[in-house]
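Here it is: the structure, laid out below.
Missing here: one protein chain of the complex. Every other protein chain is in place.
As written, the chain order gives the labels A, B and C, with residue 1 at the start of each chain.
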Amino acid sequence: MDIKNNVPANKLIFPGQIHETPDGGFLITKLDEVINWARSNSLWPLIFGTSCCAIEMMSAADAKYDWSRFGFEVARASPRQADLIIVAGTIVMKMAPVLKRLYDQMPDPKYVIAMGACTISGGPFFYNTYSVVKGVDHIIPVDVYVPGCPPRPEALLHSMITLQEKIKNEAFFRKS
Amino acid sequence: MVITGVCLLAFLVVLCFFLGYMERKVAAFMEIRLGPNRVGPKGSMQIVADTVKLLFKEGLTPDGADKFLFNLAPFIVVITSMLVVAPIAYARDFQLWDINIGVLYVSSISSMAVIGILMAGWSSSNKYSLIGAMRSGAQIVSYELSIGLSLISIVILSGSLQLSEIIESQANGWWIFKGHIPVIISFVIFIIASTAEINRAPFDLTEAEQELTGGFHTEYAGMKFAMFLLSEYINLFVVSAIAATIFLGGWMPFHIGGLDAFNHIMDYIPSSIWFFGKTFLIIFIIMWFRWTFPRLRIDQLLNLEWKYLLPISMVNILLVTAMAIMGWHF
Amino acid sequence: MTNEELKYSITELLPVATYDESGEFLNIIIPSDELIPLMKELRSKKEFDFDYLFCLTCIDWKDHLMMVYHLLSKVHKHCIVVKAKITDIQNPKIESVNCIWKTAELNEDEVYDLFGIRFLNHPNLRRLFLEEDWKGFPLRKNYVDENMIKL
Partner (left out) sequence: MLLGQDHITEEGEFVINMGPQHPATHGVLHLKIGLDGETIKKIEPHLGYIHRSIEKMCEQLSYRQFIFTTSRMDYLSAHINNQACVLAVEKALQVEATPRAKAIRVLMAELTRLASHQLWWACMGLDLGAVTPFFYAFREREAINTIIEETCGTRLTQNYMVPGGVMMDIHPNFQKRVKEVLKQIKEKAHEYDELLTGNVIFQQRLKGVGYLSKEDAVSYGCSGPTARASGVSCDVRKLFPYDGYEQLKFDEILNTEGDSWARYLVRLGEMKQSISIIEQLIDNIPEGDFQAKTKNVIKLPKGDFYQRVETARGELGVYIVSDGGATPYRCKFRSPNFSNLSAIPKMAEGAKIGDLVAIMATVDLVIPDIDR
């Protein structure tokens, strides 16, 4: 909205033309806020863990770290009912199509957290391996990366709160 | 009539919000943790957030599914569970529909839920859903018998199928106290069987997460899935309300026959508090089951019904009948 | 039985076997076609009674492949290592020991997957870890994978 006002008409930064984006107005903005509030506070993760990080994910669910405080505890076994897939653990070539399929089976909107070094880049299994996918973002788009091998449960909680922040800035009815 | 109906629906939805919140808090209490406490005061808006999210989630229908049945099933499940709410008496002189065959109505309508579940499982064209639906068919059909028989024991004692008359018959004491051991047995059987009837743990084989990922609702997403959750909580409320009405006197305060002064004091507590107090006590007990017990296996589940609950309730009916004829109850 | 006694008894059974006693276990090195008769004896004879195959693997020595079977007797508490030498590395094959120890079934699947040794009379030989269309056998020394990032 503001870009066009600040940039002189003859000096557009992009080669193409910038279209005027319609402002949502009060009602739609408020509705957007409500939806984003609901979505960010109700992230149901898919029960999906391939290796060590899954144990730390379980730790995040336990009484000490207790992700139920944020409403994350409704872990769904079926991808149809999940909003969030926490890729906890190494993804190998054979698993990649399965993960893609799981992601495709999830209804929109869907979010991905890449948990641990293996999912970010292959991690400890980056060199000299023939079967490891070097980064889960080769397969599915990732919203939040959590480094660590494995990350502590606090780090996972932090990543989920970061994801909440991200969702709160999304636009559902407005076009941003 | 329309206004009443809308009010009732709104009440049910709010009730389900509360039950969902209660379930998560009870679970947290059992599991030595905190439970939702970030969204709204003490986490009370958590369920609202979940519902709004599910409303705006993509409600996809799988490609291989039978689209008509797939979309119809959640409505049938919700409608049947909402129909059962109609004859419940919430307080003194506050009953929407005092049908004269109330008990019969409740038990017949509630057994229709199995159709919706079977429909959901079959039309999903998912093997897990199908197994879940088959299990649910076997389970609900079997446990229907015990529920019916345990309700009949009170029908025999009170001599009426009408819920308001059953409540009135408990003016000098609730049936669970008046009816000696046979009614207590009926009550226990009713609680067990109705837990199975509404597919809650330890009888949640139809949606056994560790075995069938989601059972009959594996393929459901968004609002359609929310309707299954809605019907689950309505069912939970309904069976608890029925148990409270039939065995614990519904809105009837705690009376002891003959002690008029005591009864009079009890009458000062509003009848709706009596009703909801009893109902939520039973709801809490059913939730307590869920978060404590492991799940049964399918053959054990059917054995429990056909080899234990059914014969016991049949013998129990005999006892109750004898008791009613001889006038042994208070 | 001690290693010496084992060696003595096995020499009687199979004169072609050679031995290596440098390690902790007695290693018996045999040609691959002698495997099944020897293994059957080792399993069934009362004085051996090797009932526990606790490790089955293969080593690629570039010019030949070596199947390694670690055996233990739960009764006599003695261990032995049988190594079967497969000289044909282009088309390696060996008899399956699945009929003697059931644990061999999955282990041999694994060896087939990673080394490409075909096991004869195996009930269900398949690629266990990798996809069916995977090219090459990764644990072979001559395996090249252009996607692999070398350290």
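Basically, contacts are C-beta pairs under 8 Å (C-beta built on N, C-alpha and C of every residue); 3 or more make two chains touch, one makes a residue touch a chain.
Not measured: the values here are computed from a predicted model.
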Report summary line: Touch list for the missing chain, restricted to displayed chains, reads A, B, C
Query raised in the report: Which residue from B:E31, B:D66, B:E165 or B:D267 sits in contact with the chain not drawn here?
Result: B:E31
**Report entry** Among C:M1, C:L14, C:I89 or C:L139, the residue in touch with the chain that has been omitted
**Finding:** C:L139
**Report entry** Interface with the undisplayed chain - residues on chain A
**Finding:** 46-52, 54-56, 58-59, 61-64, 77, 79, 89-90, 92, 94-95, 98, 102, 124-125, 127-132, 149-150, 152
Query - Residue ranges of chain C at the interface with the undisplayed chain - result: 22-25, 27, 51-55, 57, 59-60, 68, 70, 74, 77, 81, 101-103, 105-107, 110, 113-114, 123-132, 138-139, 150-151
**Report entry** chain B residues that touch the omitted chain in the full complex
**Finding:** 27, 30-33, 127-128, 131, 135, 201-202, 204-205, 208-213, 291-300
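Everything below uses one rule, namely that only the chains that are shown with their structure count from here on.
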Report summary line: chain A and chain C have mean C-alpha positions lying a whole-number Å distance apart equal to 47
**Report entry** chain C residues counted as touching two or more neighbouring chains
**Finding:** none
Report task. Over in the complex, which chain C residues touch chain A? Could you list them? Result -> 129-131, 138, 143, 145, 147-151
Query - Touching residues (chain side chain B, partner chain A) in the complex - result: 24, 28, 31-39, 43, 45-46, 48-54, 56-60, 209-210, 213-214, 217-222, 225
Report task. In the complex, go through chain A and note every residue touching chain B. Result -> 34-35, 37-39, 41-42, 62-63, 66, 68-71, 73-74, 76-78, 80-81, 83, 107-109, 172
